[in-house]
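What follows is part of the complex, with its chains left where they were.
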Amino acid sequence: MATDPRRKEALAELTDRIIQTYYEISSINHLGHCPLPSNEVVFEIANDLKEVIYPGYRRRQNLHVGNVAYYVGDLIDSLHDKLTQQIARALRHEHQKGHQIVCGSRPEIDFEAEGQKKAILFLETLPSIREMLAHDVQAAFDGDPAAGSLDEIIFCYPGLEAITIQRLAHELYLLEIPYIPRMLSEWAHSRTGIDIHPGARIGSSFFIDHGTGVVIGETCEIHEHVKIYQGVTLGALSFPKDENGEIIRGAKRHPTIEANVVIYANATILGGDTVVGAGSVIGASASITKSVPPNTQVTVEKPQLRFREAS
Amino acid sequence: MATDPRRKEALAELTDRIIQTYYEISSINHLGHCPLPSNEVVFEIANDLKEVIYPGYRRRQNLHVGNVAYYVGDLIDSLHDKLTQQIARALRHEHQKGHQIVCGSRPEIDFEAEGQKKAILFLETLPSIREMLAHDVQAAFDGDPAAGSLDEIIFCYPGLEAITIQRLAHELYLLEIPYIPRMLSEWAHSRTGIDIHPGARIGSSFFIDHGTGVVIGETCEIHEHVKIYQGVTLGALSFPKDENGEIIRGAKRHPTIEANVVIYANATILGGDTVVGAGSVIGASASITKSVPPNTQVTVEKPQLRFREAS
């Protein structure tokens, strides 16, 4: 216990200086506002949704036809409440920021009612999302010789985790709910290394193998039966001229990938006008910035390798 | 509290529709089956095993020669019980799936006894795994100028985390235990960005630096003293003809890397017949699909760079 309590007196003065920066640099604090959505609750929601979609695999075992209705009914009820609250927070915050209104002032808009409406609209999409994901699981099995069973894919595959969360986040994105879709997609990104923006439109039977380093941009369109590997970027064509002047948020900046395309590891496909035609195959490490006709195989003319005796 | 309780009435009908999909799309639910292995328990097992292998570094501090035997003895006892149960679950599930048997019907096979046998066979490998990992730690220290000490490597290096889990998962894989090896390897993948299939055979003194984006396939063979960097893929040669027709699961699809090879960042080595000879060095971003003789330095003929004044 050789610490010196007198040294701690410096801390009060330091605290004052830190507080002072909250006034001077207010862009990165969040004081006097109504609560934002909570990361913890949003991630709970994600795990609850996975229980509904893939019942019996994770949190709750021993489910059978005699008890699953109770379990899922209870989950849906609780999801309704959590989603309503978190969506209301996101909507209120966005509104107050836009109008520079302080928390506690009487809101013109009933954000709870708005949140509930959107929560129910979102929950209504679960049956069709589940159908999409069943096709994704099958596509993973068909596309990976190392997959032993559908169970292994549902249990372990990061590509399935990423597309599961993206399909959920995309519905929230379509309902114009702020923050929450991106919180979900970054949660998946953190755990899988796969970064799919909630705005991307992705057709059925989609499979990402391995997946670390995959980036799929906001305005991407992917048709059915597409397979992509680790390190693939479907991104914006970024030249300095895009950086200058005003950034136009929302324009189509990312490519369209038509049906039955395969894109091998580390390929890069860029640009909002770039279309990869149906049935094409893009080789590993290819870099594409112009459209590719259907049924085309694009391979990279390999750079010369130099072989010499190792020193 | 502006939510409308009458709106919640829609939820019962929605729950029914979701339950209905469990009948229509049964491939992604797990109802009426015996429990699968639990992710939580499997990850606990992984952390317990790390305590046995690297005692004193993480969960339990202040270990010394006077108390370590109690601590490790207790861990081994508890690992025996957890492993027996989880392996039994994995075996039972695999068997019932194969024979379409419902949970609760009298099993012909004593899965607990089978699980216990495999659990003990696995635990018996710990002394030799520990020896292998001591060489891996030394290889990391010898190979990274930024490493300050062995302790820092054991404490912080994701490459060591990945190979630790892989060496454990590989022993479970050799014992033909389903699910659990892949659950472990995807747990490591999620936390390190390094994706090594449990089936890969990896010699001693293996070092992965940085590691994000590394992919090592199921049938890879890596000899001793190999060093690889971030983004390296040791994968299958994937051409469209492989996708058509039947997928042959289990054949050697991934390369062999002989002793003392170094593979720099983002290089890609593909194909089951590809052998990189002992002592060779593969340059960054090289793409190899044919065998390389021993003691060869392979570098990429750099693509021309165009330099012009930035606009």
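Going by the order they are written in, the chains are A and B; count residues from 1 in each one.
Assume a contact is a pair of C-beta atoms (placed from the backbone, for glycine too) under 8 Å apart; a residue touches a chain by one contact, two chains touch by 3 or more.
Everything numeric in this text was worked out from a predicted model, so none of it was measured.
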| item | value |
| --- | --- |
| Total copies in the full complex, given that 2 are placed here | 3 |
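We take it that only the chains that are shown with their structure count from here on.
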| item | value |
| --- | --- |
| Intercentroid distance (Cα basis), subunit B paired with subunit A, Å | 24 |
| Residues of subunit A touching subunit B in the complex | 52-58, 61-65, 68-69, 72-73, 76-77, 80, 84, 110-113, 115-117, 120, 123-124, 126-127, 130-131, 133-134, 137-138, 142-143, 145-146, 148-152, 154-158, 191-193, 210, 212-213, 229-231, 240-241, 262, 264-266, 281, 284-285, 297, 300, 302-311 |
| Residue ranges of subunit B touching subunit A (in the complex, touch as defined) | 1-4, 7-8, 10-12, 14-22, 25, 27-33, 35-36, 38-39, 93, 97, 178-179, 182-183, 186, 189-190, 193, 195, 197, 199, 212-213, 215, 217-218, 231, 233, 235-236, 238, 240, 243, 247-250, 253, 266, 268, 270, 279-281, 285-288, 292-293, 295-303, 310-311 |
